[in-house]
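I'd like to ask some things about the structure below.
Rest of the complex left out; these chains stay put.
Chain naming follows the written order as A and B, and within any one chain the residues start at number 1.
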Amino acid sequence: MIARASREIASGMVVNLGIGLPTKVIDHLPADFPVCLHTENGLTGIGPTLPPDQADRNLIDAGGAYVSTVPGSAFFDSATSFAMVRSGRLDLTMLGAFEVSSQGDLANWKIPGKFSPGVGGGIELAQKARRVVVLTTHTDRAGNPKLKDECTLPLTARGCVSRIFTEMAVIDVTPKGYALVEIAEGISLAEVREATGAPLTIPDTTRPVF
Amino acid sequence: MKLPDKRCDMAAAVARIKDGATVMVGGFGVPGTPMALIHALVDHGARDLTLIKNDANEPGMGLDHLLQSGQVTRLITTHLGLNSHAIDLMNSGRIKVEFNAQGMLAERIRAGGAGIGAVLSDIGIGTELAEGKQVVEVDGKPHLVETALRADFALIHADRADTFGNLAYVATARNFNPLMAMAATHVIVEAETVTPLGALDADAVHTSGVFVDHVTELGALSKEYAVVQR
């Protein structure tokens, strides 16, 4: 799933990887792949994550991990960092999700009464990156679908999600709702349908397996 | 002509902060958080403070000292995910918390520093962060009025300062510091090194000393500035 998601990154893109699963996408990119990673707290050109004994105390990503630079990195303030996001210079962001709706609405920051640490930079990434894809488990810990007709949790942004990567499938959000793109090896169509909380279009063409 | 000298004792600078003041605090996580100025403000003891900071650090670190000492009434922030203590204070109603989208917090502070009244933005439209905000149409599209934020004081961490208060930050310790350094009536800076006039390259200054009121040099850095061991 992470490896499959990494193929979403095209040559020359500027990409922001959200906290959690998306961050792991880095590990699947070839060393010489032409891409620029952005982090909200003020860096373009993120390099590999470092262990504590090699870390620079002043160099973290937005998730608090100690990262490094690459040749050509640049630092800037938080206003400039979000200027990049809002003015359309992010080609792609990969985000986690609590819920996605079949119209592409995203909820990933608040569970009223349980979890409300604040929205951070998520709204702007979701609303303004040129392409927003979600990396998430197909269901929550209780087994309930995260892909729904409508979100029940407070929204991060409306109609922003283009594609969803889960351990079971790659699913696009289309004007007609969810559409299966690829399916994981060993997973059946019935299992994906069962775990998805809204109608799922199955194209007639051959479905690649990942 | 010679640029004025703004070096100042840290305790004396912080002693100007009165009960009820609004105080901006730089930093995103540990980098750029003015740990020593925060301790000086705890020692000074001003109460009923409104704080503006991206995050509340972690329990027992940085901004959390001011939450633990009970000096804070209100916190304007973006994310408290790493500070369960702050979330407890919020949930139990002991502090009021106003959450902003991170880039809008940055933009509102910059607006305060730029002397403009507000920015019009479509960020958060259709979400609960839009609730209660004035809506104005620009080119036929609805925008939210995001009002400028200014503070009575800003507490800033810089890597280097000169005696006039020109500042240079390092790596991701820059974050909100240059924005807050523009947006407060009194700007107090702790710098890891204070250099003579002329030691900072004029092209490499990140904050002109014109925005800065007081500069203090940090001695040996406390453990709070170090890499966090998790």
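Following the convention adopted for this analysis, contacts are C-beta pairs under 8 Å (C-beta built on N, C-alpha and C of every residue); 3 or more make two chains touch, one makes a residue touch a chain.
Model, not experiment: these values are computed from the prediction.
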Protein chain stoichiometry for the whole structure, using the labels that appear: A x2, B x2
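Going forward, only the chains that are shown with their structure count from here on.
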CA centroid of subunit A to CA centroid of subunit B, Å: 29
Residues of subunit B that touch subunit A when the two form their complex: 28-32, 54, 77-82, 87, 97, 99-107, 109-110, 121-124, 126-129, 159, 169-179, 206, 225-230
Of all residues in subunit A, those that touch subunit B in their complex: 39-43, 52, 55-62, 64, 66, 75-79, 81-83, 85-86, 116-124, 127-128, 154-158
